[in-house]
Structure formats: C-alpha cells, structure tokens
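Every protein chain but one is kept in place in this view of the complex.
Chain IDs A and B follow the sequence of writing; residue 1 opens each chain.
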Amino acid sequence: MPDLSQVTRGRILFGGDYNPEQWPEEVWHEDVRLMKEAGVNSVTLGVFSWAKLEPRPGAREFGWLDRLMDLMHGNGVGVVLATPTSSPPPWMGRLHPETLPRDENGQIEWWGSRQHFSHSSDTYRRYAAAITEDLAARYGGHPALTMWHINNEYCTYDWGDEAAATFRDWLKRRYGTLDALNEAWGTAFWSQGYDGWHEILPPRRAHYMRNPTHVLDFKRFTSDMLLECYVIERDIVRRHTPHLPVTTNFMPMWVGQDAWRWAEEEDVVSVDIYPDPRDPFGAQNGALIQDMTRSQAGGGPWMLMEQAAGPVNWRGVNHPKPRGLNRLWSLQAVARGADAVCYFQWRQSRQGAEKFHSGMVSHAGEQGRTYQEVKQLGAELASIGAEVTGHHIPSDVAVLFDWNSWWAGAQDGRLSSEVDLPQVVRAWHRALWEAHITTAFAHPEHDLSPYRLVVVPQLYLLTDTAIENLLAYVRGGGTLVSGFLTGVADEDDRVRPGGMDARLRDLFGIRTLHEWWPLDAGEHVECAGLPGTFRGTLWSEEIEAADRDEAVPHVYRGGELDGLPAVLRKGRAWYVSTLPEPTALRGLLVRIADDAGVRPVLAGLPDGVEAVRRGEVLFVLNHGRDKVTVDIPGTHRDLLTGATVTGSLSLGRYGAAVLKP
Amino acid sequence: MPDLSQVTRGRILFGGDYNPEQWPEEVWHEDVRLMKEAGVNSVTLGVFSWAKLEPRPGAREFGWLDRLMDLMHGNGVGVVLATPTSSPPPWMGRLHPETLPRDENGQIEWWGSRQHFSHSSDTYRRYAAAITEDLAARYGGHPALTMWHINNEYCTYDWGDEAAATFRDWLKRRYGTLDALNEAWGTAFWSQGYDGWHEILPPRRAHYMRNPTHVLDFKRFTSDMLLECYVIERDIVRRHTPHLPVTTNFMPMWVGQDAWRWAEEEDVVSVDIYPDPRDPFGAQNGALIQDMTRSQAGGGPWMLMEQAAGPVNWRGVNHPKPRGLNRLWSLQAVARGADAVCYFQWRQSRQGAEKFHSGMVSHAGEQGRTYQEVKQLGAELASIGAEVTGHHIPSDVAVLFDWNSWWAGAQDGRLSSEVDLPQVVRAWHRALWEAHITTAFAHPEHDLSPYRLVVVPQLYLLTDTAIENLLAYVRGGGTLVSGFLTGVADEDDRVRPGGMDARLRDLFGIRTLHEWWPLDAGEHVECAGLPGTFRGTLWSEEIEAADRDEAVPHVYRGGELDGLPAVLRKGRAWYVSTLPEPTALRGLLVRIADDAGVRPVLAGLPDGVEAVRRGEVLFVLNHGRDKVTVDIPGTHRDLLTGATVTGSLSLGRYGAAVLKP
Partner (left out) sequence: MPDLSQVTRGRILFGGDYNPEQWPEEVWHEDVRLMKEAGVNSVTLGVFSWAKLEPRPGAREFGWLDRLMDLMHGNGVGVVLATPTSSPPPWMGRLHPETLPRDENGQIEWWGSRQHFSHSSDTYRRYAAAITEDLAARYGGHPALTMWHINNEYCTYDWGDEAAATFRDWLKRRYGTLDALNEAWGTAFWSQGYDGWHEILPPRRAHYMRNPTHVLDFKRFTSDMLLECYVIERDIVRRHTPHLPVTTNFMPMWVGQDAWRWAEEEDVVSVDIYPDPRDPFGAQNGALIQDMTRSQAGGGPWMLMEQAAGPVNWRGVNHPKPRGLNRLWSLQAVARGADAVCYFQWRQSRQGAEKFHSGMVSHAGEQGRTYQEVKQLGAELASIGAEVTGHHIPSDVAVLFDWNSWWAGAQDGRLSSEVDLPQVVRAWHRALWEAHITTAFAHPEHDLSPYRLVVVPQLYLLTDTAIENLLAYVRGGGTLVSGFLTGVADEDDRVRPGGMDARLRDLFGIRTLHEWWPLDAGEHVECAGLPGTFRGTLWSEEIEAADRDEAVPHVYRGGELDGLPAVLRKGRAWYVSTLPEPTALRGLLVRIADDAGVRPVLAGLPDGVEAVRRGEVLFVLNHGRDKVTVDIPGTHRDLLTGATVTGSLSLGRYGAAVLKP
C-alpha cells in the first residue's frame, strides 16, 4: 500500500495549497523563487479549479495546469493534485438544479460560494467522476505528482428529494425490513410507524422534536454518502496510479464525518488545524487534534494539510499569530506525528471570500513578517526532517471517542443542552496534556490491550460489542476511567434498562441510578473525598452504590445528593459522575495513571511547557511568553541549533528544542 | 350533562398517559402489577396510536387495543380513551401533502414529529372523523371506558393556502362585508384596503410590520379552527356515548387557545402543568394555573391531565424533582380543585423524542426513587379522596384574564417589548398568593358580582360590554384594581380616544393621559406615598388627575414624572400606572382587599407556607426546605396521617397536612 513515507523520503513536507489561477503567470515565477527560498517542497494544486478546467460541460482546459506541473517539477516542488469536485462550476447548478443541496427547511444552497453539491446527486457524481478520470489520465504519470487529494473538507448535508431516495436505500441496506426500522427507531411513539419505504424522508423541519434515531441515522447516512463520493474518486485515481497515496483532508473533530471509518479508506490521513491564536487552550486543542489524527492514521505519520500562517477570516474577530507562534505550533504538530506541515494557502488572495485569510506570503509580501517567519521555519524543518519523519509516538493511554455516540448524545430532547461532547473531551484531554502524559485516541471497539489506561470522557451510546470490549479490557488487567453519561443508550439510541447498561453498572459498582441531575450553566456541586474537596460542574447523579464496602473515593456534599457517591471505584474501574474542575480532574487522572504504571514524558516541567517524545527525539515546547528553564536529564543535541544540552535547557517565549540523545 | 364526578365517585383519579404500544406485551402485565401497587385507577390510552390503529388509509387494527382495554378493566383501572388525531400517520402527509401546515414563511411542517396537521384541511378532518367514529363505535360500550380525551394539546398554526380559504370564510362570518373588515382593520393606513375577499391571506412574512388587527383576527381564527376540529370529534363520541364526559387537555395559559371559549365545549376541563422544579416561583405558577383551570371549569373540579413525576426533556437543562416535591405539588393541585392527578406518562420511554421525559416508572424501574414516591402518593390520595372530591374552593377575589387582550397587546409595533402579559399576571397573582388570598380567574364579560374584589393586571383590549361590566361592578359596590395598559383598545384593536377609554378614565379619576413612559429592562421609578416608597418597573405614565381633591395614594418621585400620580384612587376604583415591586404590590392589594372585606385563608403563616381551603378541608403546604411550625386555630384531623392537630402543626421540608375540622 502506498503511504506518506514514499512522499516524504526523510523530509518533512513543507508547503501548502497553491491556487495560481488567481494570478497572472508572471507571478508564478515569483512564487517559485520564494518557495525555493523558503524550502517549500510540496504544493497542493487544483482544489478549486473545476470551472477553470471545465468551463462548460465536457470542455477540458489543461494547458495552464500542464505549465504549472512542469514548473513545479522543474523547481523540485512535488505536487499533491486535488480533484476539484468540492466546488462545481456555475453551469452545473444552472443546467442541473437537482445537484444543489436543500437544507432541512427546503431551502436551496445556491452556487456562488463553494460545496454546493448534493452528495446524493447522480448527475454531480457523474461529472465528478469524469473530471477525476481525465485528471488522473493526464497527470498520473507526471513526475511532479506525489499524491492525490480528493475533494476538500467534505462537510455538506442534503434534505432534498434525491437525498431522500438514497437515504431510503441506505436504510434498506441497514435494516432490511421496515419492521426492523420501526423497531429500531421506536416509531410506536408519537404515531410514527412507517408502512412503506416511500414514506420515509430525511428528518426535515417539523412541528416539534424529531425522532432521534431517525436523526441519528441521517447523520450516519450523510457521513456514508460523502464517503461514497470520496471512494468513487479515490478508486478512479487509484486505478491510474496504484503506487501513489490518496488522501482527503478532515476538518478537526468535525461532526459530519465518522473519521474512524473514513481513515480506513485513506492512504494518508490529513487534517486542517486552526486553533485561535487567542485561545488560552489553543496549544492543547492543537495537541488533541494531532493526537486524534495520529490515532486515525494508525499511530503512524500524518499530514497537516492546512494551517494558517497568520489570521483566518471566519471568526468574529480574527487575530494574527504573534511572532514565533506559527513556528511553535508547527513543531508541535511534528512532535505529535505530522510528517507534513502545510498551509492554506501559499499566497494570500487579493480577491474573493478568503482574501483576509492569511497565506505563507501575506499581502505585505516578501518583506512581511509572515513570509520571513515561514522562511525560517522551512529551514528548521529541513534540519530535523531526517531524524523525525516516520517515527512513532509512544503512548500508554487511550481516550475513547466515537462519532455515533456524539451524534446520538446531541439530540434535541436531551436532559441538558449544556453538555457538549467536544467540550467534555477537551476537558479530559487537557488533564492528561497538562500532566505531560502523551495520549492516543481509540474507538470503543478497537483493541485496547496496548494501553495501560483507557479514558472514556463520555460515550452516551455504546454498542454491545463496545461494552464487551471494555469489560474484557478491565478483565485483562486494564484500568478504565469513565465520565458520566456513558453506556446510556444502545446502537439504536434505545436507553438501556436502568438508564445505564447493567454490565457497566456492575463494573463500576452501581446498584441503582435513580436520577440524572444536570447542572445549570455556572452551577457547581461540592465533592468531598481524598485528597480533598473539588467542585463538579455540568452534571451530577443520584446513585446508590452496589455495595457499601466498595470504595467511594468522593461523595457529594450538600444539596439533594448529600452523601451520595460522586466518584465510584471498583477495582480498576472508575466512574466519575460529574465533571471535576480542571486541577481535580488532572489530580485524579495522574493518580490513576500512576497506579496503572503510566508516567509523564518529563517530570517537574514549568507551567505551559510541553514535552513529547517522538522516536528517540524529545520535543520541548514553551507555550508561554516568559523565559523558562527546564531540567533535561542527560545530554542531548538540539537539532534546531546544533547546540549541546546538558542537564537543563533554557527556552524563551514560544521557544522550542528538538533534542536528540 | 356528564361530568367528572361520575368518573371519580369519591376517589381522586390517579394515573397517567399509558402508551403500551412501545412495549412488548409481557411488559403490560408488569405494568398492571405496578399500577395496582401504586393505586393507579385511571389511564389514558391511544393518544399517539393513529399509525398503530390505521397503518394505512382505511385499515383498522384494534386487536391490541381490545386486549389492553380488557386488561385494564380486569384490573380495575378505568380508561380515558383518546382520539389519536394529534399525530397523523406518515402516509397521510405523503398521500395528502395539503394536510401539512405551513409556517408564515411558507415552509412546510413535515411529518416525523407530531402535530403535523392543518386545522383547515378537509382531508385531515375527514380521516380524523373516520377513526374517531370507529373508535367510538367499538369502545363506546366497553366497561373500562370512563371518559373521552380528544386529540392532545391543540397548538398548531397554518399559513397555507387551505388555511387562507378557511380564514376568508371565518372573516366573512365575522364581518359580513369587506367594508366592515376594512374599517375594523384600519386598512386605510399603508394602502391595505381590500377590494375582494380573495385578496386576503393569512398574515404571512412581509417586509415590515403587519396589520395588527389582521394578525389578531388570525389568532382568533386559529383558536376557532382548532376548536372546530375538537367539536367535530367531540360530537362523534358524544353521539355514541352521551353519558360519558369529554375533555381535551390544555397547555397551561397557552397563547393559542382562548380557553374560556374552549372550556364551554368541554364536559371536563383538563390541563397539563409542568413548573420547573428549579423555579423559585414554581409553586405559585402551579397555583396560578390551578386557579385558572378551576375557574374555566366553572369553579368545579378539574383534571390534572399531565404532570411530570421527575424531569421533563424540553428545557435547556431539565432538573428532576427533589424528594417530596412531586407529592407536594400533587396535593397542591388537589387543594385547588383537581380531582384527578395524572402524569405524562406511566412508564418512561426507552426510545423516541421523549425518552428523557420522566415517567411514573422511570428508567430506574420499580426500585427507583421516582416510582417509590409515586406509590406513596397513590396511597395518600386514596386516603383523602372521599373527603375532598367534588368540593369547591371559596374565593372572594377574581383576577381578570382574556386571550383577545393578550393577542392584541402582543403586537409587533407596541411601545415596549418588555411588557409580557403572562409575566404581569404572574406578578399580580403572586401578590395575592403570598398573602394567602385564594383567587379565582374570570373573563372581563363574566358576572363579577360574586366577588368582593376584582383585579385587572392588564387588559389592553376591552370590549364595550366588558367596560360596562366593570363599571356596573363598581357601581354595584365592588372594588376594582387595575394595572396599566388597560382599556387602551377596543375589540378591533382601535385605540380609544384619549389613549384609554373615557369611561374608565372617569372611573379612575384621570383627566388626561399625556404619554406612556415604558421603562427599559432593569430600570425603575420611585413612587412615594403611604405607607412608604416603592419602586415601579416596566412602565410608567404621564397622567393628569381629573380632580386635585381625589386621592392620589402614590406619586412618582424624581425623573420626568416627578409629582405626577403613580397610583390613583377614586372611591372603590384603583389604577396602578406602573408595576410595583413585589412587596409593595402585595401590601397594596392586602390593604385594598382588607377594605373590601377579603381575608386570607390563614393569618400569620411562615414564608413559603401555602394554605387553601377546599370545602371544609384545610390544606397546609410547606414549599420550603426548612421545618416550620404553623398556628392552626381549633382541632383538626390530618387525613394523611390520621393524627389530631390542635393549635399548631409542624411541617418538615415539603411537608403537607390535609386537615379536617
């Protein structure tokens, strides 16, 4: 199987989306000069070029792209070639309005922006296949070509009539019979029983809450239909170039794609990461996506397909990256497994909807700080590439995450709209990140035996297979910590008897889960125990423990739940029925991890300093603005500077060291 | 006329919505066991069973319901049988899309939830009549059947084309001629004059504010069309079972139905009450709906059709009921006239949109706290039923409320969007509730002579008949207190000359109402007078009193209105031109009530304790979490415990006593 290593060959890929059709050809030569000065070795071409390649149905205009491919090749820049199918040309919507998606209100998403295609449209798919076929045929043998990039940030929905038809087909495949569907959806409630497949629609706008399993299946269907679009194009390019890897770029922890399933269909897993430079947890959020993407890549190297050299333009207020931050976050990605550091986009647009999104070459041009920092980074990446590419990141801890559970848990008629799964996952990952415990992510049905500790921030929906997997993991000696709202529903979003699966209740020592007590925004509960009292937020539970002799590490103090268990422990299985405040959650996890034999990468690090080991190499990153001194046992060479580091290391603001023993 | 007493026969009905089609039949037998243990004597069947009963057009599947009716009868549980017409089966929308409502933007409300029917659809009405006919024919003679429940929570709107046609018919009946309509709507303004009936549409989405009388009539029409749907079905079941009472369940103070008119068409008035367990005014809000429903029932017993044993699932954060609260609020309903204490629903769903809405049997099952408390309550209700059912609640005070006034007052182009009639009514009712003055509600055209005191929180729109009714009431010796924004508009929402009806101005001693001075959110005005100064919120007025010798109990102090009257009094007629802060409003009303000979149920009650007399029986309810001691003159027997109470009573958290002299 082709993979990223054949593209990197010991170098970290450095470059970005390149949309030269926005510029006169004389600028292309300026681009090449600046790319070479910056050490750019890879660009992605053609992401939004459909109208340029096929200005009217069936037409083909390849000349400009031929010249670009040759230009890149002639200058030693590899090309990741994109299929242009994420933005159909205007003629498609006009000639084939059925290719335009409709939202749940029946409103059309017109052309004039991007991603105005229905994943279910046969017409769209045919046109997309045809242009993909012709691109692959023409450039499959071009020496500049290193990889295929299918479409871009798949992220659309469609509630229209053609999607209704493919939804019914998908449901037939899933359920076989209408009886099975009616049973799975619980249509006996509210008189929703279907008597014919043709009665089923996407979950369109309705008077009141829609059937949650209907909505859940529509989310599954949407992810699957987009994946079908991807696979069709992937199979075409693969037929032409079986030796070249194929990818499509994820958005970070995007709700619309079950990335576990998608990653299985990719040769290279790639992702776009855009933390807000102002976010005090930006570095941790970046680390989380990096950990998740690496795990989707099977632990192997992955590709940072897009980041911003400066500001983005889609937030309310879009802040630039302060001096040094672009470098720091790029090195963090490498530390956590990226073998490609790329940007959207090479040269900042002067026109169009993203002209205020930064580029590697900003409006300020060559003299601008942005390009100057890019150039420095390019040199640094070149200096460390050989020592880090291809190397893996060891991890004894897995955090479990599942899209199905997210989708089901986010239903309308839930107990608390304050509970947002990504926020809960971030809170648990943050506790581990701040403790310098490098973490993998896993699906609840994955083999968990490689891990000493498995953390479940929240898995509202768990299949029977997943539950058995968790039980077997603990039986096998693993340590499991679970947050609240886990194991509530089965695969069809049917609440399990008792409000939580009986096997899990037994695992954690819960006799009766009397009531869930969600907390208001800003509300907290006190939890008392050893080593001290903490505050819980978001949630609490009225639980009767199975056995008074079991350990109840923390109980609620005060309020309606006074004296009832807040944290339960039965052997190596822990259940945390609230969201502890950050220091308490970190303390709890450190203690459990330590008992499970899990150690931090480095001990005694100053606040804001991150340490990650990749292969033999130790990355030390200072996310703070103050100078810090870090104790580093032994002697290392800093690959960035060539300096020898013995015993301790001094890092300035946003400073980084890449240390080889 | 059939009524509730024939169903209760000295027992308080206890039970709830029962949707057994969600469960395999073996669960039904478990249900029956638990019902009997809990003293359940009434269930409502069939509310959402249409698709089960008529899985395709014209089909009938009654077997499962036959078995259920027999099962209930065999176990001594009476059945309130519902027509299933609030949620048509999926086939109806598919075969007859014209039955689907459209919102004001023209968007369809699709099936997949519930209540996706147009009140104006002839097709819908025909199908609804047919299934009702067949249900009534089949079960009219079943011994389990005690009452009919038509549809469920009528609450839909329709701006579509078929509704446009029925709206025109309704307008023809109301106005006779287009000239009369043009005159009533004031279409001379903004060039809205209609030249033909066919030009009139529902008040759909428009560029700017719509004609307020057009909108008002559309609200009247909507309430009337829904009532028509109700009456059609009621007449069918009544034809089959003239001896059985018929009801439909109101939502509490729901804006869409003129409940005064609706109640006249019901044999039993029933309502759903869902205060937020976290609402500090939950008990008072419950009392308000109970008082209003009792008054709609002509002062006689009413039915609490739905409440929640624990949390609901449609708020942002849904809190469970703390231990004891379900019992306390159930007893409160009985105290204020309920002869039926029922729930949505018997057994908590495992699937569908309401699976996180509690049931009498929660996910935790028989051992769960919820069911255990339900069982206790069932026993207690059984012990008091004989002494309270059928008895009336004396009241010397009526609060006036009218849907037409609410609808008109809520128009877009009003002076203050901060003024919300329900909040204003709640504020005035709260003052009386906290003073332990049991209050009825009345329509402004009702006979008011039974009352010593009539309170008008706000009646923006008053018909001439209503105004004459108020004048006659005061002339006849009654005491009237009116809040601001009363008597502003006539029946067609035409502002009366002077900004307030001249007869009312004369009644209250107002010469000129120069300007209304609405207050911003958070703003207040100072009002000085005896017995002290208070703060007013929401509203103030620039009034010139008619006569300097008339009493002006309070004047504004400071600001633009300094020295002008805030509260006016002319004999037994009072006008309050702002919303006094709670303690001031209570003080004012207590003083006026006392002058009018109105006394509290009990004097000297601790905070948070409620006392209501029903017939001879005195309910004392502690809404606080601290233990209280209450002085109770004389000797009583507590029907709940059998204990004798002499002189004083001690009540724990959420404690209650039902005292018989």
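Basically, contacts are C-beta pairs under 8 Å (C-beta built on N, C-alpha and C of every residue); 3 or more make two chains touch, one makes a residue touch a chain.
Every value quoted in this text rests on a predicted model; they were computed, and no experiment measured them.
When the missing chain is restored to the complex, the residue among B:30, B:491 or B:515 that touches it is B:515. Of the options A:2, A:140, A:256 or A:368, the residue whose C-beta touches the omitted chain is A:368.
Which of B:24, B:58, B:476 or B:497 touches the hidden chain is settled by the complete complex: it is B:497. Touching the chain that is not shown, out of A:75, A:123 or A:318: A:318 (per the contact rule at the top).
Considering the full assembly, B:106 is the residue among B:10, B:57, B:106 or B:394 that touches the omitted chain. One chain of the complex is left out; on subunit A, the residues touching it are 19, 21-22, 48-52, 55-56, 84, 87-91, 94, 101, 107-116, 156, 278, 310-311, 313-314, 316-320, 322-323, 349-357, 362-365, 367-370. Not every partner is drawn; the one left out touches subunit B at residues 105-106, 185-196, 198-201, 203-214, 412-418, 492-495, 497-499, 512-521, 542, 560.
We take it that only the chains that are shown with their structure count from here on.
Chain geometry summary: the mean Cα position of subunit A and that of subunit B are 49 Å apart.
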